[in-house]
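My structure is below; once you've seen it, I'll send some questions.
Of the protein chains in this complex, one is absent; all others appear in place.
Read from first to last, the chains carry the letters A, B and C; within each, the first residue is number 1.
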Amino acid sequence: MKKLVSAPALFVGAGVLLVIGALLAFWYAPIDASSMGFSQKIFYYHAPIAAAAIAAFGVAFVAAIVYLRTQDLLWDRLGYVSVRIGLLFSILVMITGMIWGKAAWGVWWAWEPRLTTFLLACFLYAAYWVLRSVVDEEQRRATYAAVFAVVAFVDVPITFFATRFLPEGLHPVVVGPGGGGMEGSVALSFAVCLVGMLLLMAALIRRDVEIELIKDRVTDLKTSLGG
Amino acid sequence: MGGWAQFKAIVRKDLIRELRTRDMLVSMILFVILAMIIFHYAFTVEEGSDLTWFTGGMLWVTFIFAMLLGLNRSFAQEKDERCLDGLLLCPVDRVTIFLAKTAGNLVFLLIIQAVAVPVFALFFIERSFLGDLLPFLVVLLLADLGICSLGTLLATISMNTRSRDLLLPILFLPLIVPVLIAATGATTLIFAEGTGFGSLAMRMLFLLGFDAVFLVAAWGTYDFAIGE
Amino acid sequence: MTVEEGARYVAAVYAVIMAVLVAYYIISSRRVSALQRDVQLLEEETRRRQAQATEAGAE
Partner (left out) sequence: MSDGQDRQDGGAPLEIEVEGLRKTFGRREVLKGLSFGVPRGGFLSIFGPNGAGKTTTLRVLATLLTASAGTVKVAGHDVREDPMPVRRAIGLISHNAMLYPDLTAQENLRFYADMYGLTDADERISDLLERLELSARRYDVVRTYSKGMRQRLAIARAVLHRPRVLLLDEPHSGLDPRAVDILDGLLAEIRDEHTFVMVTHNIAKGLEWGTKLMIIEGGRIAYEHAAGVDHDAFSAVYREHVHDGSVL
């Protein structure tokens, strides 16, 4: 399936882009004119990390659907690994989000839609983890995990929408209506950082799937030797 | 062949069983009323504190936790006596099983609410909200449907795992948060201000959307959740 | 916060995050090579036993 690009190649590509992205973000993109000033640069890694987390959960969602259709455990491994990487990135989102909150609003935590949604997503995918650990039979574990991954991924945007019923959020709308477009230099720097982060995510998933497959091979060999 | 007849048969079987033993309903009702008493003491900071703005939250937190109790029971018997195999052997669409189980749980939740809401009103709500009964019932039904459909799907999964009733809340609670947000807000508005349909329309639509999405999601995945 | 301070602050956090991710990648890479060694050993063992079994069968 994923024999196309090796993990090291993805990793090197990610590294190059992230270094260039960091250089662009810190020296090329202008310093924010608003109150945030230089700390607005958090945006160049906070938002790409968030995008990478969502993308990883998206991969898990697609893998879950393919698994349910094919019953091929390869897709279960991909889903499992994607959730793990998604969780890793989500935790980084929370940390950078809190730093952003401190810099922008002066508080470490705000019950703000995006932050809250990510917090809940963390709990959802932690539950996925727990679910896997309490089912012994492999195929059943894969099936339940896939069903839950589908439901969880559907739930995340709904949660985000629901948080809008709460009083107004604090999150700056940087891209999209109302926030005005990005300046060319900002957009370029951001795009490089975003692609770099996504490549890094892909490299991590790629490598961890490899680990899972080798682990399967080891258990297979062990059982055949033991039996 | 009669999917509807099978649906009725499963619901009737669950109702007969529960009304005969009453083990689930009695504990759910006791739990709900006890929770209210505890909320009263937990939230009253001084004599005569106004708890109006907590009403929606108290009500839905209680219902969701009561439902968790009920959901664990609703599949325990199917599993313990291997009745689930008997059910799966029948020429019945798995989605029919899902819908029937959801409907059964919905009936139980509504029975609980029929007892709990008047007691709740007596305890916590000073103004009469009879005029706003209709919007309240709409919100109630929409939220219940979401709670029951999602809960039934997850209970089906958790009953087959090692830690059954421990797992269910961990799976269920984070997923149900959107319903809690919308239903709580709407209920509080009704109890506190007596708003009509107008200001609740968005929340009602949202609940309707949630129900639709999770009914479809369960539709697509229930085969896998209940089989093998 | 001055621009200098902000720059240091933001860059430091960025560096920490990247260090975490790179460390994760390196650890998992080492894991891969360790596991691959296991596979190799197990495969050799399997081959050895198979050879033994055919020998025993031939006798």
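Criterion: contacts are C-beta pairs under 8 Å (C-beta built on N, C-alpha and C of every residue); 3 or more make two chains touch, one makes a residue touch a chain.
Everything numeric here is computed off the predicted structure, so don't read it as measured data.
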{"item": "Shown chains touched by the chain that is not drawn here", "value": "A, B"}
{"item": "Options B:81, B:126 or B:193, residue touching the unrepresented chain", "value": "B:81"}
{"item": "Hidden partner chain, residues of subunit A it touches", "value": "71, 73, 137-139, 142, 216, 219-220"}
{"item": "For subunit B, the residues touching the chain missing from this view", "value": "1-2, 5-6, 8-10, 12-13, 16-17, 20-21, 77, 81-83, 85-92, 227-228"}
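By definition in this document, only the chains that are shown with their structure count from here on.
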{"item": "Rounded Å distance, subunit B centre to subunit C centre (Cα mean)", "value": "46"}
{"item": "Approximate Å spacing (C-alpha centroids) for the pair subunit A, subunit B", "value": "32"}
{"item": "Subunit A-subunit C separation of Cα centroids, rounded to whole Å", "value": "21"}
{"item": "Contacts with two or more other chains, residues of subunit B listed in rising order", "value": "none"}
{"item": "Per-residue overlap in subunit C, given as positions that touch at least 2 other chains", "value": "none"}
{"item": "List of subunit A residues in touch with subunit C within their complex", "value": "7, 11, 18, 22, 26, 31, 37-39, 41-42, 45, 49, 88, 92, 95-96, 99, 103, 200, 203-204, 207-208, 210-211, 214-215, 217-218, 221-222, 224-225"}
{"item": "Touch list for subunit C against partner subunit A, complex", "value": "1, 3, 6-7, 9-11, 13-14, 17-18, 20-21, 24-25, 28-29, 31-32, 35-36, 38-39, 42-43, 45-46, 49"}
{"item": "Subunit A to subunit B touching residues, read off their complex", "value": "68, 120, 123-124, 127, 130-131, 134-136, 139-140, 143-144, 146-148, 150-152, 154-155, 158-159, 161-163, 165-166"}
